[in-house]
Structures are given as C-alpha cells and as structure tokens.
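Left out: one protein chain. Kept in place: all the others.
Naming follows writing order (A and B), and every chain is counted from residue 1.
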Amino acid sequence: MTAEHEQAPQSTRQPLLELKKVTKHFGGLAAVQDVDLAIYPQEIVSIIGPNGAGKTTVFNLITGIYLATSGEIIFEGQPLKKASPHQVVQRGLARTFQNIRLFNNMTVLENVLVGEHLRLKASILDAVFRPPWVKQEEEEARRRAIELLSFFGQHLVDRQDEYVINLSYADRRRVEIARALASEPKLLLLDEPTAGMNEAETMEAVHYIRRLRDELHLTILLIEHKLMVTMGISDRIAVLDYGRKIAEGLPDEIRRDERVITAYLGKAATADRQTWQVALRPQPEGEANNHHE
Amino acid sequence: MTLFLQLLVEGLVIGSIYSLVALGYTMVYGIIELINFAHGDIFMMGTLVSLFMVTNVFHLTDVSKMSLGGMLVMLVVTCLASIVICALLGVLIERIAYRPLRNAPRLAPLISAIGVSLALEDIAKAIIGPNPVAAPYLVPLVHYSIGSVDITNTDIIVLVVALVLMVGLQWLVTSTRIGRAMRAVAQDREAAALMGVNVDRVIAITFLIGAGIAGAGGFVFLLSTNNTVFNIGFELGLFAFTAAVLGGIGNLVGAMLGGLVIGLIRALVTYIPDRDLPFGLPHGGVAWQDAVVFAILILILVFRPTGLLGQQLAEKV
Partner (left out) sequence: MAMLVPSQILPQTGETRRLLLKWVIAFLVPVLVFTLVWSGEAILNAALLAIFFPGSFSIAAIAAGLFMLLFYGIITGLTGYLVAADSGRQSLLDLWISMFFFTVVPILLIYITANLFVGLAASVVVWAFYYYGRRLVRRFRPPAPLPPLPSLKVLDAEMRATLLTRARLGSFWFALSFSLIWLLVDLLFYFTGQYGQASLVFLVWILLRSVLLPVAGWLLGSLGGLVAIRHAVPANGNGSNGDRAGAPVSTRRLRLLSATRAREEARDLVPNDLPLRSTGARNFYLLLLLALLVFYPMIDPFLFGPGTDSRLDNYGNAGYYVILALGLNIVVGFAGLLDLGYVAFFVIGAYTWAMVGSPQLTVLTGIHINPDIWPWLFWPMLIVAALIAALWGVLLGAPTLRLRGDYLAIVTLGFGEIIPIVVQNLDKYTNGTNGLTGIYSPAFFGVHWNVSTSEPYYYLILVLIAIVLLANLRLRDSRIGRAWIAMREDEIAAAASGINLTRTKLLAFAAGAFFSGIAGAYYAAKLSTVTSGNFSFSDSVIYLAMVVLGGLGSIPGVVVGALAVYAVNVLVLPQLDALGNDPSSIIYPIYTHILQVIPNFSFSNIRNLIFGIILVVLMIFRPEGLIPSTRRRHELHHTEAEGVEITSLDTPPGAPGFESEMRVE
C-alpha cells in the first residue's frame, strides 16, 4: 500500500471527493470562493489557512450542513446535491468538529453507538419486540464500538462507561473520531483535531491520524493550524486565504510558496509567525517521511 | 357591515387587553426563556385588586352619583393600586419560585410556574368564591356613535391606556439605562454580568414591569367588562401567551400586534353565523372561536417559524 499513496495525485485516477468552484456567501461576505479541490483515495490532504479563512465552512459545505451558494461537490463520481447531513454520512463521509460536539450526557460507548446509527437496521418495532437478530445486532454494535475505542488503546476502552463530559480534552477528541469512524466512512474529515492539545498529545494525534490511513485505509481531509502537524503527515496541502485557495501542493512546495508566506506573515501575530518560521525550517529527511516505513 | 365594524371595535378592545398581558409573557421569556404560566393569574389578581379598591375602599355603588373629581381620583388610585400590587406580586413570585431555579434544568421553572398559577387561582377562589363576580360600573357608560358603530367611553379608555403603556414600555426598553441593561441580559446573561450589570436586579425589574402592566390590564378589564372570575387569568393568559408567540416571542411590538390580531380573530369569527361555515361544520363561529385562533396560529408558525415579527436568533456554536 505504501507504493500506492506515494505517487498520490494522479490525474488518471478518479478522485474520491472533488470540489468544483465551490462558493459560499454569508450575506455580503464571501466565506468560500471558487474553491477547487480533489482528494484521491487513501490520501491525507490538509487545508490550512489563517483564522476565518473559510476552512470550517468548506467542511460544512461538504457535509451538507450549509448549502453552497454555487459550485459542485462530487463524491465518488456522484454529486452530493443538496444532500442533508445524514445522507452525506450515508454516502460515506464522516466528520469531527473544531469545537468538539459530543453528546455530553451520554457515555463514551453510547456516543460511538450513535455513530453506528446508519449501520444498524432495527426499526422502532424491532426495537420493541427485539427479535434475536436485533439482540445480536446490538451486541455486535457494542463489540464494534469497543473495537473502535481500542484503536486509541486500552485507555478509552476502560472508560467506555464514563460520561464524555468527564473526559480530558484529548480523550474527547478521540471519542469524536471513534464516533465518526463508527459510520464506516470512506472519507474522514477532521477539523483541527489537535486544537487545545499539549505537545505530547499532539504527537500522539499525529500518530493515530497516520494509522487511520495506514491501518483502516481511510482517506483523510484535515484542517490543521499547527504546521508541524500538517507538514509532517500531509500528502498534499491546500492553502485558503479569504475564502480563496491560494496554493496547493506537496508540503515542501507549500513551505516555499511566496504567497503562503505572505498570507501568513501578513496577518499573523508574532507568536504565529514564530510557529510558521519553525515549521518552515527544513526538516530532517527521515522525520518528514517516517510514515512511509 | 355594521356588525362587522362593531366586532372590529370589540376585537380591538379585547385585543389590546391581550396585548397588555402578552407584554409580560414576552418580556419574561425574552430575558430568562421561561413561559411564565403564572402571568395570566397576576392579571387576574389585578382585576381582584381593582374590584377590592372600588367596592371596599371607595364603597362604590352608583358611579353616576359621584362627582367627576371623585371619580377620577378613584380611577387613578385604583389603577395605581392594581399596578403596584401586581408588580410587587410579580417580583415576589420571581424571588420565591423562579430565582432558586435559575440554573436548574429548563422545565423545572416551568413546572414551578404552573404551581404558582394553581396556587394563585385557589387564593382568588378563596377570596371571591368559585363564581363570576359582578363589579359596579366604574364610569358612567356613555355611548358614542361613529357612523352606525357604537363605541363606549370605556372602550376608549381601554385603548388609550393600552396605547400609553405600550408606547411607554417601548420607550423604556429602547431609550433608558435599565432598558439597555434588560436587552443586554436578554442577549447574553453572562456577558452582561461581566460588564457589571446586576443580572438578578434586572430580571426582578423585568418581572416588576411586566406584572405592573398586567395589573393595569386587570384594571381596564374590570372597567370594560364589569366582572371577573378566579380563572379568568388562565383563559385570558392562554390567549395572551398565544399572542406573544404569534408576534414572535421576546419581541415587544410583536406581542402588541399578536394581541390585536388574536382579539380581532376571536371577535370576527363570531360574525360567522350558523350554517355558514365551510365544509358544513355545525354551529356558528362562536363555537369554533378558539379552534380558529389556534389553527391560524399554527398556520402562521408553519410559514413563519418564529412568529410575525420574531427574527431568528443567531446562536454561535
């Protein structure tokens, strides 16, 4: 499989998800404008850009939470035309939110079970009469939910009966990903999955995002602020600024792109500039590519 | 046509009373998102206070024997008493039954409000008994004819009082310090508290004003209908609340508009005589009055989900 995604963007292959001139206006504000983007199977693609650049809005447009003003979003060759969020999930896209949206008063396990909603078949009558197959389905669902939790180690499995509100921030992010995985997506959209995490947790997040692709063969679209994360794991990076895509390419290309640097340096605060410059520093070869091993 | 115009006037009069009561619902909802079920009963208490004042304090039996000055004093004092006592009652209720529940699950204060409503009705029943009580005329009834439409001086008083109070309230909320504080608390309680607004006090003042206006409503109601009953607040309150929702809950102008609309609908529906209803429905409009009000309400809400004037709240998540 390594061979497969090393030569990632191939014009001959059909993209899994394709955005064509997608535009979204909020009143007078053009939050997203004429964005084109293609994501190929088993790629990790990042969207970066300063705050307010329209990254989350792109996610909301893809997942059917907002309606695009114009443009087309194509998934597996079929347009996602006005599909409502649950239909989008059904097609094989799942997402997490920048401000974690878990069901706080449900347990970890129940949260993941909700994610399995579409996979389960029991109707309201089946739920009441609970024939053997439903019982089996329910047991199977629990087993699978725990399996998904165990993707993040025994740690979350042990806390399966905890209310998510009692979990650490990093754990909540993990549960949210587990919930998204529960719908068996082909494409996973992660909105700033390391926001609010400390260094160690961030490193771990980088690790499991890679594993999501390598072990579960998922395609991942990622919004990420921390450049050390994006640079390390992305196959390709798209840069948004003021709703427009100003650059797209391999991490190395983006690192050197003039427009990207000005977009960031032009508006970022000093602290931001420093992170950017740290990230721009050329990385040792082995570290940048160690996920290929 | 005459009947139609006559009903229009009637509708406006009762509608403006709905509006006065609806203001209280909408203010309280706007600020703490509570359907204050006891509000209608505060209105009812207003009618009782007015009744008590005229019969037991002014010993009114026949208003035509009173001097004009005496009558004016009586009207003003009664109205003020009703406003003050209802306002205090409103604050008291807020203090006892709602404030302890400020951070409770959302339906807890609703049930508490229902409890207060039941309690107030029984207190009223203990005072005036279970049957409607007639009040003497508060002003000598004078009929004016405009064209063929008959308007009484009480109708005019009701409309004027309602108009004055509504305009006054609108001014208060938009142009004064306390009004600004109220709007700030309604927008975002925590932010307002951080800005130094005394949230508890602002909420208490909201109840004070809302209940005071309901007290005035009680007074004009007694003035125009000359009777009251212990559960009048429940019935009238239901329509006032409906009016508040119809206009867009949380919106003062909406509440006024909603009250008038509902008053007009209820009055005009009675215009439809028996056998003239669509689909061969039996009985005249009177029997279907309430059903029509709610049916129209549902229709309006289906097409304008936040009421006539309510704007959609942008919640940031």
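Here is the rule we go by: a residue touches a chain if its C-beta (ideal position, glycine included) is under 8 Å from a C-beta of that chain, and two chains touch if they have at least 3 such contacts.
Predicted, not measured: the structure shown is a model, and the values here were computed from it.
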Ask   = Which of the visible chains would the unseen chain be in contact with across the whole complex?
value = A, B
Key: Which of A:A30, A:I74 or A:L120 contacts the chain that the document leaves out   = A:L120
Remark   = Answer key for A:E138, A:E201 or A:D257 versus the chain not shown reads A:E138
Message = So one chain is hidden, and I want to know which residue out of B:A193, B:L238 or B:L264 touches that hidden chain in the complete assembly.
response = B:L238
Request  = Determine which one of A:I74, A:M106 or A:I261 touches the chain that has been left out.
outcome  = A:M106
Key: Absent chain, residues of chain A that touch it   = 26, 56, 60, 63-67, 82-86, 89-90, 94-95, 97-99, 101-106, 110, 113-118, 120, 122-124, 126-128, 130, 134, 138, 141-143, 146, 154, 157-163, 165-166, 179-180, 182-183, 191
Message = Contact with the hidden chain only, please: which chain B residues?
response = 29, 33, 35, 37, 96-97, 100-101, 103-112, 114-123, 125-126, 234, 238, 241-242, 245, 249, 281-283, 287-288, 290-291, 293-295, 297-298, 301-302, 305-307, 312-317
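One rule holds for everything that comes next: only the chains that are shown with their structure count from here on.
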Query = Any idea how many Å lie between the Cα centroids of chain A and chain B?
reply = 52
